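Please read through the structure below; I'll follow up with questions.
A single protein chain has been removed from this complex, and every other one stays in its place.
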Amino acid sequence: MRALVLVCSLKKSPAPSSSELLGREILAALADHDVDGEVIRVVDHDVKYGVTADEGSGDAWPSIRTKLLGSDILVIATPIWMGQPASVCKVVLERLDAEISESTMYGKVAVVGVVGNEDGAHHVTAEVYQALNDVGFTVPAAGGTYWVGEAMGKVDYADAGPKPDTTGTATKTLAANAAHLAKLLNDSPYPSS
Amino acid sequence: MRALVLVCSLKKSPAPSSSELLGREILAALADHDVDGEVIRVVDHDVKYGVTADEGSGDAWPSIRTKLLGSDILVIATPIWMGQPASVCKVVLERLDAEISESTMYGKVAVVGVVGNEDGAHHVTAEVYQALNDVGFTVPAAGGTYWVGEAMGKVDYADAGPKPDTTGTATKTLAANAAHLAKLLNDSPYPSS
Amino acid sequence: MRALVLVCSLKKSPAPSSSELLGREILAALADHDVDGEVIRVVDHDVKYGVTADEGSGDAWPSIRTKLLGSDILVIATPIWMGQPASVCKVVLERLDAEISESTMYGKVAVVGVVGNEDGAHHVTAEVYQALNDVGFTVPAAGGTYWVGEAMGKVDYADAGPKPDTTGTATKTLAANAAHLAKLLNDSPYPSS
Partner (left out) sequence: MRALVLVCSLKKSPAPSSSELLGREILAALADHDVDGEVIRVVDHDVKYGVTADEGSGDAWPSIRTKLLGSDILVIATPIWMGQPASVCKVVLERLDAEISESTMYGKVAVVGVVGNEDGAHHVTAEVYQALNDVGFTVPAAGGTYWVGEAMGKVDYADAGPKPDTTGTATKTLAANAAHLAKLLNDSPYPSS
């Protein structure tokens, strides 16, 4: 099976990104369940604003979309800004809005990784689950993993040191559940799809 | 398979309830997929505030919880107040918080029905998905159905007349997907459960 | 000037409550600006579910509402559960829904204090601001203060030790701004009120 990790950092590569770090950790955890995949930092590509599958000349979304169509699991890895999903994450969700009427995402599984200096992970997860579920993605049990620091903290996940007992455990559970569910839905698609 | 519909109206029976109406419509749609079940209007019972499985003397939650443990699908049917989930819905989510560490809800499927005079269904859905998913529920593709009127409208769903092409279609899709997914997870539980 | 602090803990007095602690800290900070007031733990009283000003026999809301009508500043102090406002907080907001058509809250100022073991403060603040603003409250600059621990933490605010440089500073700013704004609106009411 295949996973596509869309990293929603506001910063282009090679700037360090805590959300990319968590996205790669999710992909590594999925590898333990025979899922391989790819990481794309969205802002490295010229993804246009819009709610269609192809916004025309120069739009980088169609090639990302092609990779998503060939994947079983979508991983959204996003930073928190102001307690809310990053704008880049919202761009991705809006581009996926086009798929509702096409049912192209039916049977795919979606999971979420969220990082921030402080506060906001549950809300970001809620926003992403709802938007992706509307489009046809299925959310496995415990489909989110995250790290945030104490209130009004300033430390990034990348600098906070390993968190094997909290974020790490959540990431492993997420990966096991996502792989299990994607396998089931691959073998037995929804009747409506 | 069994479904439990928890209706989160603020009004006790026999007051009419649009959220109960939608909850019953979801149960009827599930019946087409060999799922039977029961509807409970939560405020008809003395469910205490709290985040444990049993809040002691007089608490009605333990008997509801027993029914939930015997069900494969949880349906939350809630009104919108001020664009947000009803307080009774939040009481239910808080009582389920106790199950996180027990993994008692792993493998169960959750879906949501939301009604209001106007505006708020997507956000309510987001809140419920996130809370239930944290607890271990799986959310099927298109796991929400809803009705709301035009901005600042005053009409209830129960009085708005049949909505077969919008809410009705969403309810049917929800039911088909929930039943399919519950069957898969019954036959093949998550490895972590 | 007067402030009313509504503490939305799920636990009755005398159980310790971190949200009551933060609520009392806000009241103390307001005292530096010649605002006195009162703290009410809502669950100590039998506040009924509903969206009217008086839900009938035994309803404790009307007496709380009377105190609110005599106050210039409403302080909502609430715990976070599952990344979201406590159900008791939602009960309070729903009871205030009755005031929209009456404009009874116009010219009053609202501020928010939020505590949790981990994550959710910004979202809780957003929910409370929106609901109270719809009802007619004005939100001063930096009208929220909060504390949460690191992701998946277990420590309560009451046990976390003093936080003078983060939560404490935010509380002082909130109090200064709330008192200033309440004074202005007392002296010069909105034309629509």
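Every chain is named by a letter (A, B and C) in the order it is written, and numbering of its residues begins at 1.
By our rule, a residue touches a chain if its C-beta (ideal position, glycine included) is under 8 Å from a C-beta of that chain, and two chains touch if they have at least 3 such contacts.
Computed from a prediction, not measured in an experiment: that's the story for all the values here.
Visitor: Considering the whole complex, which of B:I64, B:A121, B:V139 or B:L185 touches the chain not shown?
Guide: The one listed residue touching the chain not shown is B:A121.
Visitor: Have a look at A:E25, A:D59, A:D72 or A:D134 and name the one touching the chain we're not showing.
Guide: A:D134
Visitor: Looking at the full complex, which residue from B:I26, B:M82, B:V111 or B:L184 touches the chain that isn't shown here?
Guide: Selected residue, touching the omitted chain: B:M82.
Visitor: One chain isn't shown here. Among A:G23, A:G37, A:G83 or A:G136, which residue touches it?
Guide: Missing-chain contact among the listed residues: A:G83.
Visitor: Residues on subunit C that touch the omitted chain in the whole complex?
Guide: Residues 105-107, 122-123, 125-127, 129-130, 133-134, 136-144, 173, 176-177, 180-181, 184-185, 188, 190-193 of subunit C touch the chain absent from view.
Visitor: Which residues does subunit B use to touch the chain missing from this display?
Guide: 82-84, 118-123, 125-126, 146-153, 163, 166-167, 170
Visitor: What residues on subunit A make contact with the chain left out of this view?
Guide: Residues 10-11, 43, 49-51, 81-88, 90-91, 93-94, 97, 127, 130-131, 134 of subunit A touch the chain that is not shown.
By our rule, only the chains that are shown with their structure count from here on.
Visitor: Report the inter-centroid distance (CA atoms only) between subunit A and subunit C in whole Å.
Guide: 35
Visitor: Distance between subunit B and subunit C based on Cα centroids, please, to the nearest Å.
Guide: Subunit B and subunit C have C-alpha centres separated by 29 Å.
Visitor: Can you list every residue of subunit B that touches 2 or more other chains, as numbers and ranges?
Guide: Residue numbers touching two or more other chains: 127, 130, 134.
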